[in-house]
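A single protein chain has been omitted from the complex, and every remaining protein chain is retained in its original position.
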Amino acid sequence: MAQIVAGFGVPHTPVFPHFVKRDGPDCEIAKLFGAQKEQLAATRPDLIVMFDTDHLNTFFLDNLPIFAIGVDKSFKAPNDEPRDVPNYVVPSNADLAAHIRTAGVEAGFDVGMTQAYSVDHSVTVPLHFLTPEMNIPVVPFFISGHLPPLPPARRCYALGQAVGRAIESWPENKRVVVMGSGSFSLEVGGPRMAPGRSDGVPDPDWCARVITYLEDQKIDQLIKESTQHQMLKAGNVGGEILNWIAMLGAIGNRKPNYVAPQMQNGHAYGVWRW
Amino acid sequence: MAQIVAGFGVPHTPVFPHFVKRDGPDCEIAKLFGAQKEQLAATRPDLIVMFDTDHLNTFFLDNLPIFAIGVDKSFKAPNDEPRDVPNYVVPSNADLAAHIRTAGVEAGFDVGMTQAYSVDHSVTVPLHFLTPEMNIPVVPFFISGHLPPLPPARRCYALGQAVGRAIESWPENKRVVVMGSGSFSLEVGGPRMAPGRSDGVPDPDWCARVITYLEDQKIDQLIKESTQHQMLKAGNVGGEILNWIAMLGAIGNRKPNYVAPQMQNGHAYGVWRW
Amino acid sequence: MSIFAVNHLCRELLRDRAFRAAMKADPAKALAPLDLTADERRLLLAGDVGALYRLGANAFLMNYLPRFEVCGLNQQSYNERMRAVKVDEIGQPVG
Partner (left out) sequence: MSIFAVNHLCRELLRDRAFRAAMKADPAKALAPLDLTADERRLLLAGDVGALYRLGANAFLMNYLPRFEVCGLNQQSYNERMRAVKVDEIGQPVG
């Protein structure tokens, strides 16, 4: 049977590959992703399931899902031209993805499907740093985290639990890592940007509180406080925390090895291994 | 406040407009739709919410929702060239549609959204017969009813209840009719077609049983027996019964005025007024 | 998923008038640029909708082939070939 061997929480800032190329391996971003890369390699993963919020690139306003999963043998990444990111073809696992979808729908989660799809920086940037050889299959699970109505946090946690059960009922002997991709407090291109920047962190207190809750395993408190109002107050991508919450649902209530903050970006790098 | 004033169950066979044009107002189809048209007019509807299963026309395999709602001020119909159906522009109500979606997501239904959309024969054909002047706004709510995994019948009933509550919490004083569009037993273009036809009725017993359950208000029994296996056994569009079940959820457990079967087509015409 | 390409081109028959005309005029030429396996291409050109169904192609979508009379199909030959596919109680190919 497949087993979930680790959980990772990752940021996906599209300009980070450019910064690392420019600033070299000793810059903060390179070190933080580098530490996660080592941790990931140590888990010997066969497969990654990544909860992610698309930025109107894979999906648009003409057909916008709340939940959807990519069901194909591979996908192209990225589709939105982040600087200094190559064009990747990422292997995936259509059978496992279809199995997760079926299990999710049976459990009462209305999970849409995409085939022949591509993904944006939010899937690509973490993989660019963590699995640059793109030799580990990735199944992306999309959670709507930007445009209200956002799915309730408690529902996303329950979704993660259902996805975790689906993974662990998969008959193949696979080591699966579950990731959540996104920020806790960030405004991109909206009125709450910082002066002279293209983004901003509207609610640094919330970001700090989230990190404390993660470190202290106060998941119920985190869910309770992650109302739609709080997520929108944290910025126009504040709902990306739902991806971390779904990941936590999938791995169960565990103590993280670490949650390394990057407060100026309103996000963190988290590792859960056991 | 808005109130739900009636429920309708309708078939949507794409060739029916052609048959009625060919065979005139005294043919069975013309009479059955004609009777419903009179019933509908008598309800003085301000708005129609129609549960419907799209046939890979509004949505395709590249982005296939389980549940989705059309949010726009109008939509084009039909997009799949059924014979003798004009090109319509159907008015809709984006505000009410967005309100239903928000209420649904808050209630734990993961309802996707489409804007700038068109619909196929499954929305158009019933409207062609029932509201040919296209002067009544229609909000289409799409339920995946063809490709497994199908959403569970009990969940579709609960979805209908949530949509009903959302409609009745809408502050405008509107008379709303809820419709469910589709067949009970039908195979279209698949191996279970009848000889020399493009469709077939693989499970006429099920069709008859559904009609009895509807007439006798045995909704719980109907839901219990509407397993994915039974729906697929009834044909490759057998899951369209989910649209009727969602309609029943929205209107509450009521006695129909009538459910007129068309057994050779595996479907019926139903009217619930009170 | 390769069968996606078969499903997709069937739908394009409905949506893209130029592709429909090209398929009516010369299917081999119209299919040439598409990303199909050799098997899928051969089965499409032979109008072998039964074999394509067994490979997972969708019945509604393949129904556009006889509707627009491409790949030598009409309603009668489509009906016969699809009905020859052995399926179980829920329409899944068997054997």
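Side notes on the structure shown:
Each chain gets a letter, A, B and C, in the order it is written, and its residues are counted from 1.
One rule holds in what follows: contacts are C-beta pairs under 8 Å (C-beta built on N, C-alpha and C of every residue); 3 or more make two chains touch, one makes a residue touch a chain.
No experiment lies behind these values; they were computed from the predicted model shown.
When you scan A:128, A:146, A:174 or A:209 for touch with the missing chain, the hit is A:146. Residues of subunit A in touch with the missing chain: 55-57, 60-61, 79-81, 146-147, 187-193, 195-198, 202, 229, 232-233, 235-236.
Basically, only the chains that are shown with their structure count from here on.
Here the CA centre of subunit B is 28 Å from the CA centre of subunit C. Our note on geometry: subunit A versus subunit B, Cα centroid distance of 37 Å, whole angstroms. A straight line joining the Cα centres of subunit A and subunit C is 38 Å long. Among all residues of subunit B, those that touch two or more other chains are 61. Touching of two or more other chains is recorded for residues 4, 8 of subunit C.
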